[in-house]
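Apart from one protein chain that is not included, each protein chain of the complex appears where it belongs.
Naming follows writing order (A, B and C), and every chain is counted from residue 1.
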Amino acid sequence: MFTARDENFSERVRESFGRQGFMNHLGARLLSVAPGRVEIEVDHSGDLTQQHGFFHAGVTSAVADSAGGYAGFTLFPPNSSVLTVEFKMNLIAPAAGTTLRAAGQVVRSGRTLTFCNLEASVLTARGWALCATGQQTLMCLNDRPDR
Amino acid sequence: MFTARDENFSERVRESFGRQGFMNHLGARLLSVAPGRVEIEVDHSGDLTQQHGFFHAGVTSAVADSAGGYAGFTLFPPNSSVLTVEFKMNLIAPAAGTTLRAAGQVVRSGRTLTFCNLEASVLTARGWALCATGQQTLMCLNDRPDR
Amino acid sequence: MFTARDENFSERVRESFGRQGFMNHLGARLLSVAPGRVEIEVDHSGDLTQQHGFFHAGVTSAVADSAGGYAGFTLFPPNSSVLTVEFKMNLIAPAAGTTLRAAGQVVRSGRTLTFCNLEASVLTARGWALCATGQQTLMCLNDRPDR
Partner (left out) sequence: MFTARDENFSERVRESFGRQGFMNHLGARLLSVAPGRVEIEVDHSGDLTQQHGFFHAGVTSAVADSAGGYAGFTLFPPNSSVLTVEFKMNLIAPAAGTTLRAAGQVVRSGRTLTFCNLEASVLTARGWALCATGQQTLMCLNDRPDR
């Protein structure tokens, strides 16, 4: 549905992701990078839990926010950077699983603002189960290289 | 403005917070626990950054979500637990500072649902600067002890 | 995807919609009622505009809120009523068209809370164009008949 203006979009996302100390601290990895869509995965560990041992909503939100931010970034021009303006998460089920996967999908990408849908699922004994849905607004900062 | 129904509210919050592996992984600490209001603080480190070295929006959201969740929890009856239904963050300024502080403040606490306002600030050379505002909906699970 | 527990779900939605004085004041009509999904339509008029002559965001939000609320209501048991807990709208394009159509789609329906996705489109010279996306949380009030 979307075409990247910068042919190096994937490299640019991967390089920027590598500089996110927090994603590294979570043990999160980039699963896929396509024009307008990015997926991030993280395995469960005791470092990522809320008080009942499930993934903390802050982990779900963090990987969903990064997934959406980089989904938008794939469509931005070279020499730009991305800023999250706001996001909203509905935590529709406990994030009880062994792996958490978040996807950011661009819905509309304008000159200044980009809107994404966010989704997060957990891997359970019965397969992947949706645990959160979200919305996000991003801003493109032109002539401000991400690096 | 609010009165706790459980006189052990503070102890209960501190014990539950201690079980949040993720808050420990972030290096976050409980700053204050009052009926309807909780504050959490975390110091900057390279483990908590987005690609430009500021606090990652996921860190801001995680501590704000925990602050709001425990703000609500202070007003819940004994033998209950708390669930975040949804939350929304407006990231109104870059979280560029040496310490991040988030506050959760109950606006209305009903039998089933509780609504909170969230705020996060960063300590800069000029003092504390507001970097995010949010809203949160919590659910009280009765007869399901947090522990 | 969803099955209604009350075989009279459609009748119940239509009767309740008829009592929403505001939907009548807008000139809104129920377009479709299926288990977990409801669509509402309204034609453009000078009574529904913001300052530039487009549909007011308040109109878009009102029909989207009603569509989502009734989408949830289709899955509720008899003798219950529905309450919007919160909703969020991203206004991704100006609502410039001759007709506005909003759809509410249930994502997850629990015993107490139901989560919906909302979408609104406008009919333009080139066909239907998405103008807003949203999220909504509903509450089911058991043993409190809507009527």
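We take it that a contact is a pair of C-beta atoms (placed from the backbone, for glycine too) under 8 Å apart; a residue touches a chain by one contact, two chains touch by 3 or more.
Because the structure is predicted, anything quoted here is derived from the model rather than measured.
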{"item": "Touch criterion as defined above, residue of C:S61, C:S80 or C:T114 at the omitted chain", "value": "C:S61"}
{"item": "Contacts of chain A with the absent chain, listed as residue ranges", "value": "85-86, 88, 112-113, 135, 137, 139"}
{"item": "Residues in chain C touching the chain absent from view", "value": "16-17, 19-25, 45-52, 56-59, 61-63, 65-66, 81, 83-91, 94, 146"}
{"item": "On chain B, residues whose C-beta touches the chain left out of the figure", "value": "88, 90, 92-93, 107-108, 115, 117, 130, 133-135, 137"}
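Operating definition for what follows: only the chains that are shown with their structure count from here on.
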{"item": "Computed distance of Cα centres, chain C from chain B, in Å", "value": "32"}
{"item": "Chain A residues counted as touching two or more neighbouring chains", "value": "88, 90"}
